[in-house]
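Yeah, one chain of the complex is gone here, protein chain that is, but the others are all in their spots.
Going by the order they are written in, the chains are A and B; count residues from 1 in each one.
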Amino acid sequence: MLFYELFICLLLWSGLFFLFVGTLGLIRLPDLYTRMHATSKCDTLGAGLILMAMMFLVGRNEVFKLLMIGVFIWSINPLITHVIGYMAYLRDGEHLPETFFMDCYDLPYPGKEMSGKEDVHA
Amino acid sequence: MYFQKRIDDPKGFMLFTIILLIFWFLMSPSLSLRNIAVGLVCCLAVTYFWSPDLFKPGQPFRIAPRQVAQLAVYLLLLAYNVVVANVHVALIVLSPKLPISPGFILVKTKLQNELTRTLYANSITLTPGTITINLNSDRLLVHALTKGTAQGVCDWHLENRLREMEVSKGD
Partner (left out) sequence: MIEQSLEGILLGLVLLSFLTLYRIIWGPHAADRIVGTNVMMTNVILAIIILAHLFQNYTYLDVAFVYVLSAFVGTICVMKSLGKGKLS
């Protein structure tokens, strides 16, 4: 019984830790795209861990609702990231000055170096 | 008339309605007769309204049982990769010097189906150091956090698994 409680507490606090890492990345990282790296990944895993711990705690009738909330968060979060990134790429596109642009469409990895954002049309 | 839509794919129509009905019964509180009637009407109406977007003429909407098993294995591997990605991002964010060298990279996919392409783009977003910015036919614009992860996205082993799942439709 003690191991069960310890396991649930571990899930809860590790979820909070990953949410904290996501928020810290949102504050510390320098431009929009790198901020989205932190928020998309860490928020998704943190929410999944806390939802998994709550699934052990609530009764049997509510597990399906929590599962559905988890599935929706896991499928919606990358989608929102994708939409925000594409709109920012179209509009103002603030990126760090040392960002590299690379075109690997018909070549293997090192590809062609591109000079700027206007050359990489997706 | 704008509300008259052609149904090209009756089997796919049935399958999609059944998936929506399962979702309805998971959410609904009780199994009374009125509940079932309302759910059936709503699911049929939603599928009928969206049928031009769901069922394209060349690509019938089918799910084989073997594809479901392959999808389950794929999702387990994806969950492991998500944990690896989170530890990677946590190590970068918590280190005091912020070792990043970001950049955009344009990649070609081997996948043919639209559904698997969407799944691939979403799973690139959840795996180490890369997020998808745009997906246009078979060109993927990916933003990478460091140069090493940019190299990793070009030949990624999970793409081959999705390709197998796409090919094994026939049986």
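Quick note on the criterion: a contact is a pair of C-beta atoms (placed from the backbone, for glycine too) under 8 Å apart; a residue touches a chain by one contact, two chains touch by 3 or more.
Given the structure is predicted, the values throughout are model-derived calculations rather than measurements.
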Full-assembly contacts of the left-out chain, visible side only, are chains A
Hidden partner chain, residues of subunit A it touches: 5, 8-9, 12-13, 15-16, 19-20, 22-24, 26-27, 32, 35-36, 39, 43, 46-47, 50-51, 54, 57-59, 61-62, 65-66, 68-69, 72-73, 76-77, 79-80, 83-84, 86-88, 90-92, 94
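What we mean here is this: only the chains that are shown with their structure count from here on.
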Any idea how many Å lie between the Cα centroids of subunit A and subunit B? 16
Can you name the residues of subunit B that touch subunit A in the complex? 23, 26-27, 82-83, 85-86, 89-90, 93-94, 98, 100-108, 121-122, 125-126, 129, 131-136, 139-141, 143, 145, 147, 150-151, 154-155
Interfacial residue positions of subunit A with respect to subunit B in the complex: 18, 21, 24-25, 28-31, 33-34, 36-38, 40-42, 44-45, 64-65, 68, 75, 78-79, 81-82, 85-86, 89, 95-96, 98-106, 108-109, 111, 117, 120, 122
